[in-house]
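Every protein chain of the complex appears in place save one, which is left out.
Let's look at chain A:
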Amino acid sequence: MIGQYSYFRAVFWPRLARNRFAVAGAIVVLLMLAVALLAPLIVHFGPNEINARAVLDPPSLRHWFGTDDLGRDVFSRIVYGARISLLVGFVAAGIAVLIGTVLGLVAGFYGGWIDNILMRVVDIMFCFPTFFLILAVITFLRPSIWYIMIVIGLTGWMGVARLVRAETLSIREMDYIMAARCIGCSDRRIIFRHILPNAVSPALVAATLGIAGAILTESALSFLGIGVQPPTPSWGNILTSGKDYIEFAWWLSLFPGLAILITVLAYNLLGEGVRDALDPRIKR
């Protein structure tokens, strides 16, 4: 019991479970995860299985989401694309939240010149149009999902840092921080045991929303042809191949678009639910 931290079980989960939108978001998120993990068990066709006799077939019982210009099953490609999209989302948002949280905590807690330098770095980073920065970096590097994840992560932490810093600034003035100093807590202990659990709410929300953002960014990059390279399926590059046939093969654009929409929406709903559930001021 001592030292064991389970605020989540006692307060967070029950509160989250009462928010219908967040539960719906969470179900979709879990469903997507399951789909991504169990991809081979779900699909009847390989994602890269070409069938010259079924080119641009409309949705049918055989091909639920139709087929593309090479006769590949769109459903299979979207299911496998979920793996890429979710992987990019998790890793990129994870990198961003980790960097942002640590820098935000340090800046807010120590203040003074450390805070000044870190926040100026944030300002400078914010000056770059992130998407074009990513475009520029990716064109210099070999297109690979790992680079994409790292670059999205490295350009996405500033918002988290600002949120966590702001939260830290207000928590730092609370009496329980004074009390922690009084009983002899080290700075590290104060930051990680007293400030972090109370400042974690914006970071968690940012993480959830960040996943949505990273999925969107990856889709956009793939759509532009510098993200995930064909034939590896990703929601973005399925959309790209769909745009040429949009007049007579709507399914090629609709389904990957819906996949992106539903996933991003689910993460956003979940993110907002997490924010409300973590806010001790909101009581239901």
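Going forward, a residue touches a chain if its C-beta (ideal position, glycine included) is under 8 Å from a C-beta of that chain, and two chains touch if they have at least 3 such contacts; residues count from 1.
In the analysis below, contacts and distances are computed from a predicted model.
The complex includes a chain that is not drawn, and of the options "Sodium:solute symporter", "ATP-binding cassette domain-containing protein", "Sarcosine oxidase subunit alpha" or "tRNA 2-thiouridine synthesizing protein B" the UniProt name matching it is "ATP-binding cassette domain-containing protein". Note on the undisplayed chain: of the listed residues A:42, A:70, A:150 or A:185, the one touching it is A:185. Considering A:15, A:72 or A:194, the position touching the chain not shown turns out to be A:194 (whole complex). Against the chain not displayed here, chain A makes contact via residues 1-3, 5, 7, 10-11, 174-176, 178-185, 189, 193-194, 197-198, 280.
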